[in-house]
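Notes to accompany the following structure.
Other chains dropped; remaining ones untouched in position.
Per-chain numbering from 1; labels A, B and C assigned in written order.
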Amino acid sequence: MKPIPALPLQTSEWLNTANPLTLESLKGRVVLIEAFQMLCPGCVSHSLPQAQKARQIFSEGDLAVIGLHTVFEHHEAQGTRAALEAFLHEYRITFPVGIDVRDEGQRLPRTMQTYQMQGTPTTILIDRAGNLRKQKFGRDDDMLIGAEIMALVSESAVDLPDQVADSSSGPKSACDDNGCRIA
Amino acid sequence: MKPIPALPLQTSEWLNTANPLTLESLKGRVVLIEAFQMLCPGCVSHSLPQAQKARQIFSEGDLAVIGLHTVFEHHEAQGTRAALEAFLHEYRITFPVGIDVRDEGQRLPRTMQTYQMQGTPTTILIDRAGNLRKQKFGRDDDMLIGAEIMALVSESAVDLPDQVADSSSGPKSACDDNGCRIA
Amino acid sequence: MKPIPALPLQTSEWLNTANPLTLESLKGRVVLIEAFQMLCPGCVSHSLPQAQKARQIFSEGDLAVIGLHTVFEHHEAQGTRAALEAFLHEYRITFPVGIDVRDEGQRLPRTMQTYQMQGTPTTILIDRAGNLRKQKFGRDDDMLIGAEIMALVSESAVDLPDQVADSSSGPKSACDDNGCRIA
């Protein structure tokens, strides 16, 4: 099986960074993308703290950690830059966060559509060469994600395996302890 | 020392209840008031789950559990009814929640001022006769709050002690694990 | 229904106390008995810490907290005073602990038999007048036990309700997260 290049992120704005980020510009580093909504309980209690921990454990040179605000519900409450800024401030989230492009007439924002995400949180790992290596809806164990990131960090950019991690099967209903599923 | 009657709540709107609540109308029951902000991490992770647990453990006839949304920062993000509605929905909070009246030109909303709260979360206990018996900023242990509520539940409405619980000393800086202090 | 007097504890030794305790001598105070085994995971992770918290929250005058070492398995590993002493020392348990009398030819020690306990941990509450008011196998919520203890503390010794708390239905197999059931 061939490596699958990760599709470009489609973002309208970025917070916590002077310049907008692109996956292209992050090549050479492993990328952890945490897709979340600020009112998703499983994102707040589990996945964002996990991403913050990854930011502490791995070096900036090896791993880029970015958030992607993929709002697909409660747009009036969590759909503004001001709301997201307040949230990031209160939860002490300092890594760059992009806002997924709202697509008029569509329920899901653009990157969420392209990546066929099932809801939030969704954890994505991209290898140094820019290939999608993991996409998982719901929560993952800290030790597992630590091992998965390090496996990619340990690869050289020219030495890429070709398997692609599959998506998980997750819970069935809207928001639960694991996350907010697209119903 | 004389019992001190709890001052009236000043609210602009109520959610999760057909009719606005007043402390007067709740007399005869013990009242647990959880003052919170939807973007206060300590409220979300600790105090609101604690209030939800109290709602499960004590009977409606003995204990009224109500939330009070006391927004004193990030008004644009958490100051609308829509934002609060989305939050209550996602976090499965079903007890009545009043919105503290915003006071133009003042930082703190009205009930927060009257009660001289130090920040969020603030936990308040009112006895069956309507007296303020506890007001605490920051987080409390589950076993302690269970004992304190039951102590008040065990009193008859005509048999009231006259001590009044004091406020606690809390952490010193804005939002931390315990809550969001008025800086 | 009549109040049921709690049956006497049958103990061979006591640790953490100069003098052996009897329920008779504790009359006038509420008594929390935590029946445990030092190698029961649910006792170690949940019930003994809960008893320690109760010891901190309630006054000595209102509540006596005692442990009861009810060994019904692994006698060679946890059946000696030395083993229990080492355990209490390492886990910083300072309340009095009695050792349930081993009954030659019987699997269960004597108090465990008399109280018809289902396994460990078993939490027992006795009111100020010496009546059994709660006996529960498995783990209980901190807020609930705090409320239950305070309900008994709030009773005067001469003003006793006559209901008796029933035993719970617990998990089905030997040791699990909740405790060690007599299989």
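The rule is simple: a residue touches a chain if its C-beta (ideal position, glycine included) is under 8 Å from a C-beta of that chain, and two chains touch if they have at least 3 such contacts.
Keep in mind that this is a model prediction, so the values were computed, not measured.
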Complete complex - number of sequence copies, 3 represented: 4
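Following the convention adopted for this analysis, only the chains that are shown with their structure count from here on.
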Category of the chain touch graph - line, ring, star, complete, other: line
Interface sides of chain A and chain B: same vs different residues, half threshold: same
Chain of greatest Cα-centre distance to chain C: A
Rounded Å distance, chain A centre to chain C centre (Cα mean): 48
Distance between chain centroids, defined by C-alpha means - chain A, chain B (Å): 35
Sites on chain A at which at least two other chains make contact: none
Chain C residues within the chain B interface of the complex: 50, 53-54, 57-58, 141-151, 153-155
Residues of chain B defined as touching chain A within the complex: 39-41, 44-45, 73-74, 76-78, 80, 82-87, 89-91, 175, 180
